[in-house]
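Below you'll find the structure I mean.
Here the complex is missing a single protein chain, while all its other protein chains stay put.
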Amino acid sequence: MRLDEKYLNGLMIAGLLALPLWAVMADQPFTITLVTRAVILALAAVGLNIVLGIGGMVSFGHAVFFGIGGYAMGILAFHAQTYTALELGLFTTDGTKFMPVIWLVAMITSGLVAFFIGLLSLRTSGVYFIMITLAFGQMFFYFAISWAQYGGEDGLSIYVRNDFPGLNTLIPIQFYAICFTLLCVVLFLFARLQASPFGLALNAARQAGTRVETVGLNPMRLKLLAFVISGAITGLAGALFADLNRFVSPTMFSWQLSGELIVLIIIGGVGRLMGPVIGACVFVALEHFLGELTDFWHVYLGVILLCIVLFGRGGLIGLLTGKEGAHV
Amino acid sequence: MSDPVLATLNLNKSFGALKATDNVSIDLKPGEIHAIIGPNGAGKSTLIQQICGGLRPDSGQVLLCGQDVSGHSTQARAQAGLGRTFQISQLCMEDTVLENAILGAMGAEGLAWRFWQPALKRPELRDRAEAALERVGLSDDRDICCANLSHGQRRQLEVAVALTLSPRVFVMDEPMAGLGAGGSKRLTGFLDGLRVEAPILLVEHDMDAVFALADRISVLVYGKVIATGTADEIRASTEVRDAYLGDAA
Amino acid sequence: MTLLRIENLSASYGVSQALFGVDLQMRQGEVTALMGRNGMGKTTTVKAICRTIRSEGTLVLDGQDLHVLASHKVARKGVGLVPEGRRCFADLTVRENLIAAARPGDWTLRRVTELFPRLGERQGQRAASLSGGEQQMLAIGRALMTNPRLLILDEATEGLAPIVRQEIWAALHRLKQETNVAILLIDKSLKELAGVSDKAVILERGRTVWSGVMADVTQDISERYVGV
Amino acid sequence: MSSILIIEQILNGLQFGVMLFLMAAGLTLIFGVMGLINLAHGSLYMIGAFAAAAVAGVTGSFLLALIAALAAAALAGAIVEMVVIRRLYSAPHLDQVLATFALILIFSEGTRWLFGSFPLFLDIPDALSGPVTLPGGIEYPFYRLTLIGIGLAVAVGLWALIERTRLGIQIRAGENDREMIAALGVDISKLYTLVFALGAALAGLAGALVGAIQSVQVGMGEPVLILAFVVIVIGGIGSVRGALIGALLVGLTDTLGGVFLPELFKLFMENGAAQKTGSALASMGIYVLMGLVLIWRPTGLFGARA
Partner (left out) sequence: EVKVGMITTLSGGGAGLGIDVRDGFMLAIAQSGRDDIEVVIEDDQRKPDIAVQLSDKMIQSERVDVMTGIIWSNLAMAVVPAAVNQNVFYLSPNAGPSPLAGKGCHQNYFNVAWQNDNLHEAAGAYANGADYKKSFIMAPNYPAGVDALTGYKRFFEGELAGEVYTELGQTDYAAEIAQIRASDADSVFFFLPGGMGISFLKQYADSGIDLPVVGPAFSFDQGILQAVGDAAMGVVNTSQWNKDIDNPTNTAFVESFQAEYGRLPSLYASQGFDTANLLLSALDKADPSDADAFREALRAAEFDSTRGDFSFGPNHHPVQTIYAREVIKEGDVFTNKILGVALENHSDAYAAECKM
């Protein structure tokens, strides 16, 4: 029996609504934290899915944007909590603990960085693109490690979660509501984008770059814009992730994290709307439940992931709907 | 005589020691089909690549409607009205036939930077795309995924995508290749009618088609134009016969 | 003696069926033309023979059921393929393309470059940078290097200059006369096909709708099934 | 800084480069030639080191240990190819990424399961230990000189295999078009199993050789993996020569950067701070190098294709 992708998507959203509500009733706050983690990782991966799934650019350095989002939050909140001034050359600020401003800063900064990284990286393609984005990731990673002002390798702790008007973000379900809403918004945008002329052109640029050029479109510009949008979304996710943990550290820039984001997408299904969401949920659930079974749970995780690739072409969504995903 | 829509002036291109294009000057006038023939490896595709912006000539110019486009990118030339088909199909294999055509329509309408309304629901794109598919006879296959098309069907789609652009010039690299005998006959008839919309620079090895269609024929050998003339003139040239036609004339 | 026997062959691409019942018989030394309009299943039949697509029905080469063999085993049984779209190894040189396929027999690097002198001149050039026609020659040369008993040419002369095409047809005539190789030909040029083929098989929507001696392919038949 | 020290550091850079090449050699083969993104390459390296340590522990023979490393890694490689990789050649590249990522997890924790959580002992054989004096009075460990020799030998052998043998040609043909080379009668499956096993064996050899002067522990393959990727991408994928040059460049950049950047900063900074800043920049050095190379030549120094 094959499932229609639409139902699957609906089911997934319903699940993400129901599970935390149940957790509130059953007084299982950690379940909420877990789901929040999955939702934030999903958000980051949705960002990556734009370049990877639609545009076919395998960015192995998306942790850069995740990390920038994280550090944007960390730095702003750090200055706000220590009442120290943040000198930004032209002007000085006291930092802020106001989420929307933090998000904006996170998205703008990571979008800008994505612009420059994209500009340089998009000269290459295929495996070289994978590696040059990795190179940028590593540069940021090592930079963060030695950035003593903000904790270096130790990272930065923010003692209280940042504020959102009208909500008490310290209550897990309320913070979850914020993350979930943002995920839904971004998913909606993703769906529109994918079907829009821009999405179609980007998708075409993945499959046949010369074709796109000969109809008078500039694949480089399409890809670059996609990269910027993608970076900004992943940056937003990074800011949320930092807020979830009330902590940022260079591991947010690590290549393992970039790799994990890619893995999430493949598990769910490349280029699928819900691919990253399903991938993130499954991954987080596996990580959690397998960890309780045995010390050597990585072995089991590995075996399960292997089965997903071998038997589910097009990830779990491919397995359930019987349709292959985008070829990247 | 009217001004040429497309012209090359002394184009040169070498690959190492090989002169793939040697001082080529050809032009294309409104309403005509100008066929380029020549042995394999003579440099026809290389010439087309230079005209369309895929390769940068070592020297020489490309003029489109009198304007020098030599320094322009592929996409700029397409926007300026160059519609091209490839010798080896360049299609989005995971997309449907219609989506491939819509992509062309987007290029023509300059509509790639829209992020909201689904591309398939935009009437201006859809109409344009469906009209083009209709003309090459692919209407019934519009929802088939490109990967599931046969070789010949893909060749038809190549032409359809060029049509969606409503270009001022067509540049076609072996559009008949891969079409069956029946398909070639149909396409020949179709191109015959197309020349009034826009002139066609046609590279083709199918001599039946070339002789039936071409107002002028240029023969390219080792990167050089060795002859230009009407079908009869070319057929009569012994030089061309030796280099290319054999006894197909 | 029957070399290749195909009966009621069916094949699908995923859920969409492409062949519904192809019948085809070939004998050693015989040239058979496989005809039909675009998308009627010619290439799919070839793929089935080469075992690059799954199929059902009878598929027997020289008494051996091909359905139990892997693709490379079929080739080693003597099936040489010139595929649609050439598919030369783009990053290899001309010489390397030929060497990669070589198997002992009459056809050697020397003989192939004699047949196609142009390939000889470009031995060190990457296949990707060859002209379309040169690639086609390379594909044929490469298939010959396997010293096949059954040579399959799918769109053998697509994109070739008339003079080269004549060369190739002449080469095929020579092959037919000088060797005992069986040839399965797909090509759009009816005239040339008729000149070299002994028999013809016509496909329509994945079925054999006509087969017989080439000479019997009347104007009527070709108009009906091939569109000319 | 004395000139002898500078020479010695350049030598160190070159030697580190050759060591990197040894690690990258198997990866070039698998990644460059078969077009497979094998993230589990580091695991095969680890398997080699562990097998060597285990056998050396029991027999006390370094030679047997090397043989064991080759055998174990080759076997693991062959099994992996037959059970997993083989099904993925026609799949999108990304599926290979996920599958080999899964293999890392399995191999790493599996090794820990077998050998425990503590590093293993593997030492340089007596015959190769200690320094020798080079012309100019430079004292240099004999073992490292041996590594240079082995690395160069592997480079030549590999280059000859890929470029000069029929097997090599068929392997490269297979990368271009697997289906086609099979249709021409080449048993590409067997060939690829062989190549994979060979690449794995090289990784295992590197693991054993390098393991003798490093720590043999779970996870030792991961940093190596990244470095090896950097090396072959700088050199250009599929080019053995490129991998060697890339490895030397990376080796020199890393070593000399680590030594000279702090010195440079000392010119205008206080000692400790100069050390910190200098070594921070040095750790980014090879990635900056890779970025620059790729921006300059998008397909690496000797690469033809993407």
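Should a chain be cited, it is by its letter among A, B, C and D, assigned in written order, with residues numbered from 1 in that chain.
FYI, a contact is a pair of C-beta atoms (placed from the backbone, for glycine too) under 8 Å apart; a residue touches a chain by one contact, two chains touch by 3 or more.
Only a predicted model underlies this, so the values are computations on that prediction, with no experimental measurement involved.
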{"item": "Which displayed chains the unshown chain touches", "value": "A, D"}
{"item": "Contact residue for the chain not shown (choose from A:10, A:100 or A:291)", "value": "A:291"}
{"item": "Contacting the left-out chain in the complete assembly, out of D:124, D:167, D:194 or D:269", "value": "D:124"}
{"item": "Per the touch definition above, residue among D:74, D:243 or D:259 touching the missing chain", "value": "D:259"}
{"item": "For subunit D, residues in touch with the removed chain", "value": "1-2, 4-5, 8-9, 12-13, 15-16, 19, 108-109, 112, 116-121, 123-124, 129-131, 139, 141, 143-144, 210, 212-220, 223-224, 255, 258-259, 262, 271-272, 275-276, 278-280, 282-283"}
{"item": "Positions on subunit A contacted by the hidden chain, ascending", "value": "28-31, 33-34, 37, 145-146, 148, 151-155, 157, 159, 172, 241, 244-247, 249, 251-252, 291, 295-298"}
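Keep this in mind: only the chains that are shown with their structure count from here on.
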{"item": "Most remote chain, CA-based centroid, reference being subunit A", "value": "C"}
{"item": "CA centroid of subunit B to CA centroid of subunit C, Å", "value": "29"}
{"item": "Residues of subunit C engaged with two or more neighbouring chains", "value": "none"}
{"item": "Sites on subunit A at which at least two other chains make contact", "value": "326-327"}
{"item": "Of subunit C, residues touching subunit D in the complex", "value": "50, 52, 70-72, 74-76, 80-81, 83, 87, 89-92, 96-97, 99-103, 126, 142-143, 146"}
{"item": "Complex contact set, residues of subunit B against subunit C", "value": "15, 37-42, 45, 87-88, 148-153, 156, 174, 177-186, 205, 207, 243-248"}
{"item": "Contact footprint of subunit A on subunit D as seen in their complex", "value": "31, 37, 39, 84, 87-88, 91-95, 97-99, 101-106, 108-110, 112-113, 226, 229-230, 233, 237, 276-277, 279-280, 283-284, 287-288, 290-291, 294-295, 298-300, 303, 306"}
